[in-house]
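The structure's right below; bear with me while I get my questions together.
The complex is shown incomplete by one protein chain, all other protein chains being positioned as in the whole.
Our next item is subunit A:
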Amino acid sequence: MAKTILIVDDSASLRQVVSIALKGAGYETLEACDGQDGLNKLKGQKVHLIISDVNMPVMDGITFVTELKKLPEHRFTPVIMLTTEAGDSMKQRGQAAGAKAWVVKPFQPAQMLTAVTKLVMP
């Protein structure tokens, strides 16, 4: 059975690009346009990994990860932050919130798949 990955990004084109890369490797994908939408999509939904942007309207990525870790059914779901932010202070904030990896855009599909393969839940 294919594993499911949630993509959280306010850019529809970026969600499409990530989805193409993941589906090509056999994953199924869900999409959300911001952190709050991501939390809504996760209700009653089993996902094996989450890829989230940082700078988003309504709810940013760091807050999203922080709120995600409060949910018992998703607290161990690994999160990869995918963002243009490359500063160390932002990375530290992501790590403190509970993210497992930080990928700077633009990403290479092969590199992204390496990170996904390494972190995706069995």
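Brief remarks on what is shown
In the analysis below, a contact is a pair of C-beta atoms (placed from the backbone, for glycine too) under 8 Å apart; a residue touches a chain by one contact, two chains touch by 3 or more; residues count from 1.
Please note the rule applied: contacts and distances are computed from a predicted model.
Matching "Heme exporter protein C", "Methyl-accepting chemotaxis protein", "Pyruvate dehydrogenase E1 component alpha subunit" or "NitT/TauT family transport system permease protein" against the UniProt entry of the left-out chain gives the name "Methyl-accepting chemotaxis protein". When the whole complex is considered, the residue among A:2, A:71 or A:86 that touches the unshown chain is A:86.
Interface residues of subunit A with the unshown chain, by the touch rule above, are 9, 11-14, 16-17, 19-21, 23-24, 55, 83-86, 91, 94-95, 99-112, 114-115, 118.
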